[in-house]
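All protein chains but one are shown at their positions in the complex.
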Amino acid sequence: MPKRDYSLDNPAWGTRRPVIVGFLCNWCSYRAADLAGISRMGYPSTLRDIRIMCTGRLDPTFVIKALREGADGALVMGCHPGQCHYDAGNYKAMRRMALLRRTLAQFGVHPDRIQLAWASAAQGTLFTETVFKMTNAIARLGPLEWHDTIDELVPRAPAMPSAETLVEEASHG
Amino acid sequence: MDEKIGVYVCHCGHNIAGTVDVEGLSKWASTLPDVAVARDYRFMCSSLGQELVEKDIKELGLTRVVVAACSPHMHEPTFRRACERAGLNRYLFEMANIREHASWVHQHSIESATDKAKSLVSGAVRRVKELKPLEPFMVDINPTTLVVGGGIAGINAALEIANAGHAVYLLEREPSIGGHMAQFDKTFPTLDCAACILTPKMFDVGNHPNITLMTYSEVEQVDGYVGNFKVRVRQKARKINTDLCTGCGDCWEKCPAKVVDQVYEAGLGYRTAIYRPFPQAVPKYPVIDMESCIYYQKGTCKACEKFCPTGAIDFEQEDKVLELNVGNIVLATGYELFDPRRISPYGYGRLANVFTSLEFERMLNASGPTGGKVILRDGETQPKSVAIVHCVGSRDKNHNVYCSATCCMAALKFGHLVKERTGAEVYSFYIDIRTSAKNYEEFYHRLLDEGMNFVRGRVAEITDAARQPGEEGKLVVQVEDTLLGKQRRIPVDMVILMGAMEPRRDAVDTAHRFGIGCSEAGFFTEKHPKLDPVATMTDGVFIAGACQGPKDIPDSVGQGAAAAARVLTLIGQGRVEIEPVRANIDEARCSGCRICNNLCPYGAIDFIEEPGVSRVNPALCKGCGTCVAACPSQIITGQHFTFESIMAQIEGVLFDVRAGNGQSHTVEQLPLEPA
Amino acid sequence: MAKVQDQPTVKPKLALYWASSCGGCDIAVLAIQEKILDVAAAFDLVLWPCVMDFKKRDIEALADGEIDVCLFNGAIRNADNEEWAHLLRRKSKTLVAYGSCAVEGGIPGLANFTDRQQVTQFVYHDSPSTVNPAGVEPQTLTLVDEGELTLPEFWTTVQTLDQVVPVDYYLPGCPPEAKWTIAAVEAILGGKLPAPGSVIGMDVTVCDECQRKRSEKSIKHFYRPYEIIPDPEVCLLEQGLFCAGIATRAGCGALCPQVNMGCRGCYGPNEGVVDGGARLISAIASVLDADTPEAIDAILDTLPDPAGYFYRFSLPGSLMRRARLARDNGHRAAVLVTDSTRLDPHLAE
Partner (left out) sequence: MKQRITIDPITRLEGHGKIEVFLDERGEVANTYFQIPELRGFEVFCLGRPAEEMPRITNRICGVCPEAHHMAASKALDMLFHVEPPPAGKKLRELFYSAFYCTDHTTHFYALGGPDFVVGPDAPASQRNILGVVGKVGVEAGLKVINTRKANHEVIKIIGGRAVHPVAGLPGGMSKAINEEERQFIEKVARDNVEFAQWSLEIFDQIVLKNSVYVDLIVGDIYTQRTYYMGLVDENNHVNFYDGMVRVVDPEGNEFAKYAPQDYLENIAEHVEPYSYLKYPYLKKVGWKGIVDGKDSGMYACTPMSRLNVADGMATPKAQEAYEKYLATLGGKPVHHTLATHWARLVELLYAAERMLELATDPEITSPNVRTIPTETPTVGIGTVEAPRGTLTHHYETDERGILTKVNLIVGTTNNNAPITLSIKKAAAALIHDGIVNEGILNRVEMAFRSYDPCFSCATHSLPGQMPLEVVVHNAAGEVIDRRSQHCAL
């Protein structure tokens, strides 16, 4: 088995690996994940999944929270359109994800970090491929590390002009 | 009060312990906040494992329990019961799926699998702390059952339940019950006549006091939940007043409109516009097929009406839409035969003497179009040589990867009957001969003895273009004989294509209508492939027969009975528990923005004009949480999947990457990516 | 305010301060009009930069906790703001975040979509009216012939008050309506303050106070406020005009919808909400009348700048707090995503 070193996809990874939070609907995608397991299909351990009854339960706050808490991406998976166990919850998810991607893009979050995919309970293979795809997408984009954006809100060591520039500036004054 | 959480890590023998450091995991778990005890055990689902949990709840006073083992779909109910036995509300339990979602999928690296398991456990621990005790709803089971599909599987299910003394609606799309079996002549391996064994059962159904037979009908809509389904059924107009009709048959004898019978005769024979599919049909009443009826097309004729002795013909009759209230539903909607036109090299539809297996079944049938004579399309010539092609549309990447299971035996049956009735040479073109069930292999040997020729190889082409002497006027079967390792051209008079058993074309819609799933192929998905083959993920909806996957008659009969048994269990219990996973609006804080109003697929949300708030009807709500997520005021609670519990779980699964917690330093082993 | 008379002879000490604010909050305090005299009578006003002289040393001289109540408005934008926040926290028994800026960042918080470099670059170099051949930029320390001149360094990120010091109460609004200021003052005088950490205001949304007729929602197209003249009786959102009222804490009396303008959320999200923007995303997306990625994108194309609408007042106080800062050789620059944000039905690889 080859060693996967994510820093080859993007040097920024160093020794850490991508972390993706998955929101899987109870009826299709979570069972697809179960099937992938039962069938011993290997996939990257980048996905950390959370079970919700339906993608209709997907509150955008969850995705934002995941990114805020250090995830590099979020993957929402539900039943195929037209096959939602609750009739149409996955359409609501589709709409929310579309608007969420647009909104977060304005925060500098690449839309590929927040993705929506479908898998029926029988599609263990599709589920597996999806995790691979998502992982590759994130691997290329590099770490998000949101805490890095907000940790140092205040310049502890403020950007002081260097001695040279200072003299130079002063001469303008 | 501060919580005491118990965490139990299951080895599942080698299944988890093989790839996850279970001891390390439970040690680590014991350091998590509020975790009072963490243990690992060989088989948590064993009675000893469950007792472990119960003991700790009682002795250590645990207030929350997490079991890290398999999928909640596997053992959540098991451990919930254990908690309850020990006096802990079952909804204060959470499962971490470290088998299906960790050990089994990250076998390439113990480190990765263990890290993943940690995050799932950490998530479960954070989540379980936020869970609230809940009480399940109890609902009564309506003892009436709906069976959809009048094939052999449905017939059996219906009879089993009816014989147990409960009312059954048996619903069939066609004018008569009987399904595919009614079209067959003989059944393998015993070669006893299909009609002889099926007709009595059909008769019983037709006359059973507990069975309401609804033929020529289809389900339009299903609402409700286990024990209390509301089903809307459309009963198509037969145009016959069944109270008056005696089934004498004068009408179809006088009917001037003759059309090819695509359904029952598989296109090989004819029927009239007003017709009864076959003599033993149940019910005995005919139907008028409006497409082919001269009166409906041209406005005049009414011959049947003139000749009907009881005046039972009713041209004005309309479709009836009925509301059925049932407690359980059995789906036995059967299969469809692969259409060989999809494999053009086989020439079906182009070459006259290429037949489908179903056509041939009809040809063999004494009451069929040829009266049971095996002849070519010209209606007289007996074939001197017959080719039977296996796996047409089965075991074929371009069509269906699966094996249709029944065709080998049917092919052997055909071979036998051809020889018996014509003495012709029979060639069977197979990939593997599969005869797994009782007495099947014996039947195969019998055919070998009878001198049937077996050619191993997938047929490349069937053509009428003669290339060498002896091929003129024949159908030439082009095949690579994988045993001889050479191309062969075998000239024959007749070819029979053993088409695959496929899901009904509308299977996906049907599944969605009944709230169940479909396999990638389109067969209905069972709750568990081994342990629960007739139940589905929707409580109260069961499946039987070929709609679940290719099956022969004995298997279908068995599943019909099995489904019936599952239904009878529920009826016997009388009441059933329903998950209290529901949405709940805090009306005092609802501002009446009405965002949620048209989001509910079940119309469970009403807007109360005065005082202008929205309200959830818990009987209709199924707890999907769509309104919960949509509420801009965040005042709708999704029980058991509350905002707080999911937010906590997110923090949990990210325990190692959250700010300040540092990073996990792993370069993981990965399996090769799929090509 | 009958209580005024039966106040003890030692009046409670009141302080008002503005950090990074526009002064609107102080106008809002004045907007309690004649009641201001009651306040003057009831309290010993120790600090109110905008209407009376003050010396920082006087505040520093007070004992810790000597100020009974401090109404602190404005966001935290530089070290001086933070210094004052810490000073007043230390000196005050009760610290109230007053107005949107202190509570959740307010309009100046929109600066969190950009960074300090971008601001100075435009203001001192690229602005069309600026003539700056020498490329001069204001410096934290400048040497002139007579000596040195200092300027506070302003930060890349705007913060809310409770992101730098613990806050006892929140009084949202841009600016808060007089009635809430009065309510707060009366609560303080009557010693009837709610549990610490709570918001002085309502726990329902603007819809609760809005008189417009509402029905089930289904949005086919968003209109910009100038594109149509809306029906004055009907819910603006149902007419395709963006209105944050559905997800915004009530208390203003639905002023903006009353003049046919959609709410922009200055009172912040409803009680208990973690991220107001997320609530708007979820609610508004849910009622889009489209079921395919293409159709959904088509409708969303009519709603430009979603983040600017959803986080108009709450960016610094939101979960994400600001636009991403990426390390760009040495200094950190706000990231701008240019790739398509359309919802691709096939997972991007």
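Going in written order, the chains are labelled A, B and C, and every chain counts its residues from 1.
Operating definition for what follows: a contact is a pair of C-beta atoms (placed from the backbone, for glycine too) under 8 Å apart; a residue touches a chain by one contact, two chains touch by 3 or more.
Bear in mind that the values here come from a model prediction, so they are computed numbers and not experimental data.
Participant: Out of C:Ala187, C:Leu255, C:Val335 or C:Ala348, point to the residue that touches the absent chain in the complete complex.
Facilitator: For the chain that is not drawn, the touching residue is C:Leu255.
Participant: Taking the full complex into account, find the residue in C:Phe43, C:Tyr98 or C:Phe154 that is in contact with the omitted chain.
Facilitator: If we include the chain that is not displayed, C:Phe154 is the one touching it.
Participant: By the contact definition given up top, give the residues of chain C that touch the hidden chain.
Facilitator: These residues of chain C touch the chain that is not shown: 18-28, 30-31, 33-34, 36, 40, 49-56, 74-75, 77-81, 83-84, 101, 106-108, 110-111, 113-114, 118-120, 122-124, 127-132, 136-154, 174-175, 224-229, 255-256, 258-261, 264, 266, 304-305, 308, 312.
Basically, only the chains that are shown with their structure count from here on.
Participant: How far is the middle of chain B from the middle of chain C, if each middle is the mean of its Cα atoms, in Å?
Facilitator: 56
Participant: Would you mind pulling out the distance in Å between where the CA atoms of chain A average out and where those of chain B do?
Facilitator: Here chain A and chain B have centroids separated by 35 Å.
Participant: Counting in whole Å, what is the centre-to-centre distance of chain A and chain C, each centre being its mean C-alpha position?
Facilitator: Comparing mean C-alpha positions, chain C is 29 Å from chain A.
Participant: Residues of chain A that touch two or more other chains: which are they?
Facilitator: Correct list: 59, 61, 65, 88, 92, 96.
Participant: Using the touch definition from the top, which residues of chain C touch two or more other chains?
Facilitator: 274, 279, 282, 286
Participant: Across the complex, what residues on chain C touch chain A?
Facilitator: It comes out as residues 79, 82, 113, 134, 136-137, 139-144, 149, 153, 155-157, 159, 163, 274-275, 277-279, 281-282, 284-286, 288, 290-291, 293, 296-297, 300, 303, 305-308, 310, 319-326, 331-332, 334-337, 339-343, 347-349.
Participant: Can you tell me which positions in chain A touch chain C when the two form their complex?
Facilitator: That would be residues 59-61, 64-65, 67-68, 81, 88, 91-92, 94-112, 115-117, 130, 133-134, 136-137, 144, 146, 148-150, 152-155, 158-161, 166-167, 169-170, 172-173 of chain A.
Participant: Using the touch rule from the top, collect the residues of chain B that touch chain C in their complex.
Facilitator: Going by the criterion above, the answer is residues 589-595, 597-599, 607, 626, 629-635, 643, 647.
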